[in-house]
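Removed: one protein chain of the complex. Kept in place: all other protein chains.
Note that the chains take the letters A, B and C in the order they are written out, and that residue 1 is the start of every chain.
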């Protein structure tokens, strides 16, 4: 494919974060309940999954708007990592968010 | 635009059902909690939102696969309408699912 | 449903613009060919369709990030309206982009 190395890294980080947030929210969080389905936390995970999916897609498409979307994506990933770190069993998801935040900050620069 | 009347009805029904399920799940259901965030119910609402979104998109694109996706969409909408009817405050969502089911069955035929 | 009047207007404008761009690109533009499938124009229409879809979804979800996404969405809609206005048979799509731009600017404010 055509993506440059940095962009390919960011596509992979966004894809990984999308998958971690979607899967964790709809399996682990729903199963555990309690604070894991508290509205602000759960919605943040779904927001994060959705924006990461679009960030990957715009980069794959060669969109000139990808860096601006990556800047927003980085902020959402940051907030989601913080929210996940406060709850049990969310370590893998928090790490995926942090990795995506850093990769998106480089793409946005 | 280019869609035939029946297809335009189905695009509208799928769009309406997508919006009702997504909005109701991430606002009403998360706020109320309890049975509204029981895993099978909540996941069904997210499945229904996602498949309705793609059914609308394939019809807009003039895809030859749209009728087959509509057949699956109708079954998911049926199940989601039944699940919504058992819970408080879900009448509008249940009606959107039923309307989408009927419209998708016509497109799938 | 729960959206305030201004937000409901913006959800509708984003949905309409998403549908107009997706349908016009994958039916009219592909059929006409030539400048209608020139990479920058065609990709812009697909970018616009995708960002409008996510802007509508984040608003439906009650996401606190919706205003920031709407700001980016408005800029892409503006560029897409300009690009559509230079080509034949794109009047309806250009109008949907302009309406979405204005509605998203209000939400972003």
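Please note the rule applied: a residue touches a chain if its C-beta (ideal position, glycine included) is under 8 Å from a C-beta of that chain, and two chains touch if they have at least 3 such contacts.
Predicted, not measured: the structure shown is a model, and the values here were computed from it.
S.K.: Which is it among B:12, B:47 or B:92 that touches the chain not included here?
M.R.: Of the candidates B:12, B:47 or B:92, B:47 is in touch with the missing chain.
S.K.: Which one, A:24, A:55 or A:83, makes contact with the chain that was left out?
M.R.: Selected residue, touching the omitted chain: A:24.
S.K.: Where does subunit A touch the missing chain, residue by residue?
M.R.: 1-3, 11, 15, 19-20, 22-24, 26-28, 53, 56-57, 60-62, 92
S.K.: Could I get the residues of subunit B that touch the absent chain, sorted low to high?
M.R.: 43, 46-47, 50-51, 54, 57-58, 61-63, 65, 68-69, 72, 75-76
S.K.: Which subunit C residues touch the hidden chain?
M.R.: Touching the missing chain: residues 26-27, 30-31, 33, 37-39, 42-43, 46.
To be clear about the criterion, only the chains that are shown with their structure count from here on.
S.K.: Does the subunit A and subunit C pair touch with the same residues on each side or with different residues, judged by whether over half of the numbers are shared?
M.R.: same
S.K.: Farthest chain from subunit B, going by mean C-alpha coordinates, please.
M.R.: A
S.K.: Subunit B and subunit C share one sequence, so how far apart are they rotationally when you fit their Cα atoms? Give it in degrees, rounded to a multiple of 5.
M.R.: Here the rotation carrying subunit B onto subunit C measures out at 180 degrees.
S.K.: Averaging over Cα atoms per chain, report the distance between subunit A and subunit C in Å.
M.R.: 23
S.K.: Where does subunit B touch two or more other chains at once, residue-wise?
M.R.: 26-27
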